[in-house]
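Apart from one protein chain that is not included, each protein chain of the complex appears where it belongs.
Chains here go by letter, A, B and C, matching the order in which they are written, and residues are numbered from 1 within each.
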Amino acid sequence: MEKCSFNLPDVQAGKPSVPINLTRVGVTNVKKLVEIKRKDKRPIVLISTFDVFVDLPSDRKGANLSRNFEAVNEILEKILSLPVYEIEQLCSDIAHNLLGRHEYANQAEVRMKSEYMLKRKSPATGRDCQEVVNIFAEASAVRGDQATDYFDVKKLIGAEVIGITACPCAQEIMRDKAATELANLGVEKEKIVTFLERVPMATHNQRGRGIISIKVAHDFDVSLESIINIIENSMSSSVYEVLKRADEKMVVEKAHKNPKFVEDCVRTMADNVVKDFPALPDDAVITIRQINEESIHRHNAFAERVALMGDLRKEIKGQ
Amino acid sequence: MEKCSFNLPDVQAGKPSVPINLTRVGVTNVKKLVEIKRKDKRPIVLISTFDVFVDLPSDRKGANLSRNFEAVNEILEKILSLPVYEIEQLCSDIAHNLLGRHEYANQAEVRMKSEYMLKRKSPATGRDCQEVVNIFAEASAVRGDQATDYFDVKKLIGAEVIGITACPCAQEIMRDKAATELANLGVEKEKIVTFLERVPMATHNQRGRGIISIKVAHDFDVSLESIINIIENSMSSSVYEVLKRADEKMVVEKAHKNPKFVEDCVRTMADNVVKDFPALPDDAVITIRQINEESIHRHNAFAERVALMGDLRKEIKGQ
Amino acid sequence: MEKCSFNLPDVQAGKPSVPINLTRVGVTNVKKLVEIKRKDKRPIVLISTFDVFVDLPSDRKGANLSRNFEAVNEILEKILSLPVYEIEQLCSDIAHNLLGRHEYANQAEVRMKSEYMLKRKSPATGRDCQEVVNIFAEASAVRGDQATDYFDVKKLIGAEVIGITACPCAQEIMRDKAATELANLGVEKEKIVTFLERVPMATHNQRGRGIISIKVAHDFDVSLESIINIIENSMSSSVYEVLKRADEKMVVEKAHKNPKFVEDCVRTMADNVVKDFPALPDDAVITIRQINEESIHRHNAFAERVALMGDLRKEIKGQ
Partner (left out) sequence: MEKCSFNLPDVQAGKPSVPINLTRVGVTNVKKLVEIKRKDKRPIVLISTFDVFVDLPSDRKGANLSRNFEAVNEILEKILSLPVYEIEQLCSDIAHNLLGRHEYANQAEVRMKSEYMLKRKSPATGRDCQEVVNIFAEASAVRGDQATDYFDVKKLIGAEVIGITACPCAQEIMRDKAATELANLGVEKEKIVTFLERVPMATHNQRGRGIISIKVAHDFDVSLESIINIIENSMSSSVYEVLKRADEKMVVEKAHKNPKFVEDCVRTMADNVVKDFPALPDDAVITIRQINEESIHRHNAFAERVALMGDLRKEIKGQ
């Protein structure tokens, strides 16, 4: 689907019969191997899926889609030769490159998603665990007044991490039942209170998926590792690939001592975003989402907050 | 995950430890059987997947999620008893009902998607065909000044339909080759032109997916059937479940006489939306998207226009 | 892709250049609306996905695929006019019809899958719940000695149902902790035992998916409802669309009083298949599978038994 150019009419460069401009023209579901060197760490290798777009003016029939691959490939080649590179920068660099290639376009947009492998240790016995998380990024660039003068406007970085959530409401019911049964057996109230502090009661628990995305101006650095850490620490407990018996005890106990609704997970993530990203500008757009694959239902529970960083700060400080 | 109410503290009604409000709290991936009676037609039966949300103020720990099911079920029961009902109205009616049930919420939002079966005839031999399309709808409602005074603000209706698209650029190349070969064989130029008018040359063609969504104020009626018809008629040809030989000839010939880029499909849809919805208000938000599952690539080609109806009208009339 | 028959060579009927026979030729992912009347019940409406195949001899280039649709459509029309029909019979009837249409085929095979809506009541408050389960069926038919003499050989019926499973091992650990803490607080051993009998301790629990398929000779009737009931009753508890507070207590308590590994779920299903299908022939092939979407891991736990009914009977009676 490339420019028809030597002795044939260039079909894409012709006039369209319906002369409206298009918001996005490009390719989706493009899979690429991405290799990134990092300071003092092993290189990262990702299989990433890219969507790559430019806009199209009303007087041009089609975009030259093979140029999108040239832009992606040139950047992926370039970063292979760099000693250090941040994955957060990848989509911006491709969007920049796109505007240089599509002279008729005013805007370029790139989206990327990958599976990303984390190294973790199981909590009690320290076994090596590989944990897969989903990461994603987007960037857009807009051409300036001069044809050769363009700038990145926004980029978005985010991750989705799986953890365990335990329901506070059902646990409250089970605590009440335990208290009643112990009282019926003649156990003193004070001992009951102590027991229930030490031993968390049963509740339904399930896989939860926490998602954070942060949209900022392109020259602001957002750490993907920080985003992943925040999500991991905002559910009832992290989950692990390998759990020996002592590890499993620790995860189950931690999750049950830390019960959370979907709503609580989102609010905890919001709180930690405010704490861990003090330099984030007030106009950064924060999207925080939690989806619990309820063990007592076929459907999922869902909560979301979409907010400007400044509003989140005000709400949390005002508490 | 229901209100803890009789002799235990109502956990959801408590204060959250991080007092921020939430944009959306609810349930997702809820599957329901939806039965709708229509004037002079057989009733529609759908298996629909619903997402149902309300917002949550900063002083409330959790939403009572079982009320979301009560809202959905009450509306689905009610429409069973109505002689006529338009599926386009379903999400608005549920959103309305939600605000009555969640006294602490100011906004309610409902999303629905379904597979929907169309009856069609194959183009030459008239065989009965069942064609499945995807339909979707969304609605949101906002509470007014008084707690009991609420109104729907926006609703969105849309569909995704599969068709065939044939590439104009590769066809131009093949036409050129055919013209050259015929000229080399001594065929007169005039006959070559006539031949190429009558017989469309080869090109790559593929499954395309056209998508239109229209977002309007809740009291404006948008016909889902019109949306589906526009998408079906904006690719190189419709596709069919059953094609006898004469039908297959007709589809292949039609598609090759009507080659279209992804860009062309979006522009044709835009043109037809302007023509077929003359009453749509200028502030309706129109999203038009085409995805071609390219037969010559592993990736897809994509084009999209997002616009206000008024802008689409101006651009198309100004041509 | 239909027979090229009037004045052109019939391409499909030609000789293939590599003359080997093919095990299966046909169409997949065909979606059809299926309506079935039942005795004393409301009709069932399903959106089913069909795969429809015949074999192909080594001297024939292609199969006439549009005949597969004619076979499916003829059967779906016919059952509309029948007062009672069993969905379990559908694939066999289509396979039968296929052999009549494909004179060159010796074997026909049909597979179907659907979402199926069950009506249930929540366990404590009796709320109406719609529960979606996945059902599937397969049938094959083989031609006999005479071209017109054919018979169905095998059919398979099955379902996948979601429930909740609670882990026995982690619960054992938490019971031990509870016993130790109560003993430390001076509670008598006997009271501890009574308490732990009455109040089930915490453990991780999660969505589980139980699957049973039964393959029998075509003239043996297997009840899909019985299969669904067995799966529902073989996990720690059923799950429900709507749970008010008293319902949620009942589900959480039942699941925790009935902890089950994936292995236990499979064995319970096997036990119930033997009990509930006393008439099933010994040569029926039973596949029983449980997949738990572990709340403490990103991966799933899995167990499966594939056995002849006769072997299952022997193993279970021999216990």
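Basically, a contact is a pair of C-beta atoms (placed from the backbone, for glycine too) under 8 Å apart; a residue touches a chain by one contact, two chains touch by 3 or more.
Every value quoted in this text rests on a predicted model; they were computed, and no experiment measured them.
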item	value
Residue among B:31, B:204 or B:313 that touches the chain left out of view	B:204
Which of B:13, B:33, B:153 or B:173 contacts the chain that the document leaves out	B:173
Which of A:33, A:82 or A:279 contacts the chain that the document leaves out	A:33
Footprint left on chain A by the chain that the document does not show	1-6, 30-33, 45, 47, 66, 69-70, 73, 115, 117, 128, 130, 132, 241-245, 247-248
For chain B, residues in touch with the removed chain	131-132, 162, 164, 169-170, 173-174, 177-178, 181-182, 185-187, 191, 194-195, 198-207, 237, 239-241, 243, 245, 248-249, 251-253, 255-256, 293-299
Touch residues of chain C, complete complex, unshown partner	1-2, 4, 7-9, 11-12, 16-31, 51, 53, 56, 58, 61-63, 65, 167-170, 172-173, 176, 261-264, 266-268, 270-271, 291, 294, 296-307, 312, 315-316, 318-319
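Convention: only the chains that are shown with their structure count from here on.
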item	value
Distance between the centres, which are taken as Cα means, of chain C and chain A, whole angstrom	35
For chain B paired with chain C, centre-to-centre distance based on mean C-alpha positions, whole Å	32
Multi-partner residues of chain A (each touching 2 or more other chains)	169-170, 173, 294, 296-299
